[in-house]
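In this view, the complex is presented without one of its protein chains, the others remaining in place.
Here is chain A:
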Amino acid sequence: MKISKQNYTNETFSHIYIEKDALNYPLTNEITSKLNKSKIVYIDNYNEIFSRKNQNPFLQKLSPSLILAVNKGDFIYKGSPLCHDFEQQNFYYTNFIVNCLFDCDYCYLKGMNFSSHILFFVNLSDYFHELSRLINEIKERPERGQGKIYLSISYDSDILLFEGIYPFLKEWIEFAEANPLITIEIRTKSTNYKKFLNYSPLENLIITWSISPQEAIEKYEKNTPSLERRLMAISQLLQKGWKVNLALDPILYIGENWQEKYKEFINSISKKINLKKINAITLGVFRIPVDYLKRFKKFFKSPIAFFPYQTTNGVSTYPEELKSKMIEFVYSELEKIYNKTNIYVV
């Protein structure tokens, strides 16, 4: 069941909570001057807000606040086995933005984080510093993989949504240009692609669009652009020579006639974009740590929360038989129109 923004809920970013340490970063000023109508509240540590236990992430989605903080912990993490690593041994992810303004019913962030407020870490330079250290370490130890790093930078958010107030893209593009040993992946559902057109395409920067049948978008991906608009954005960047991946992930059980719907969906993709130019396609069905699912059930009213999943090793997903059927079906439809060596199943 969807809830919509009512006129008695606050505007997005009506409040900005700023860590006192974050005041030392010019980015903080830049962001607050763009959001000059917001009320500012000073905090000591972002966890005072972000990690409070007694919050309602469901209602917060209607009126998310912004938190500006300095990341003093880890910057780069080893990739999770629930995500695809493209057979790269050095698969990492990082998060300088946490949480998202889109509102997908299946979003694991809603199970993982106690809050739906948006968190920005403003010390981006520390991330680059740490990454350079990691690159050197791997260079010196080529036995660790092929000496290359695959880094997803929009793991815990749809970062492109925020480029207007947190201008990170230029810095990441420059970093990728200067460091060919690292491949950077930005995963998105947004249609905010125009900024890319200011730069020349890079071999080591991949934009992965998550796409779903329009019916699933309407039902389960609230606030996100339509399939049509996403495909339009994709084709624009493909034409300019950018490297684009598609993620048919999560594949969702959208009723008994899901096969028909997925078939139609795959057909429409092949009509709207030149699939030959797509770098890779990943497939995966909905899956989530069981503890996160428990929080879904507490707060959310979507059928995604209550499907009778099966849980193995702490991860809940569709029962094995249905899962294989879903993957096999989508795979077989795709391989009719796309080179199967570039299809990866998560």
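Assume contacts are C-beta pairs under 8 Å (C-beta built on N, C-alpha and C of every residue); 3 or more make two chains touch, one makes a residue touch a chain; residues count from 1.
In this text, contacts and distances are computed from a predicted model.
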Name of the absent chain as recorded in UniProt (options "Nucleoside phosphorylase domain-containing protein", "NADH-quinone oxidoreductase subunit D", "Extracellular solute-binding protein" or "Glutamyl-tRNA(Gln) amidotransferase subunit A"): "Nucleoside phosphorylase domain-containing protein"
Residue touching the undisplayed chain, where the options are A:His15, A:Arg187 or A:Lys243: A:His15
Which of A:Asn179, A:Gln214 or A:Ser302 contacts the chain that the document leaves out: A:Ser302
Touch residues of chain A, complete complex, unshown partner: 1, 3, 6-11, 14-15, 17, 39, 41-44, 48-49, 52, 54-56, 58-60, 62-63, 65, 297-298, 301-303, 305-308
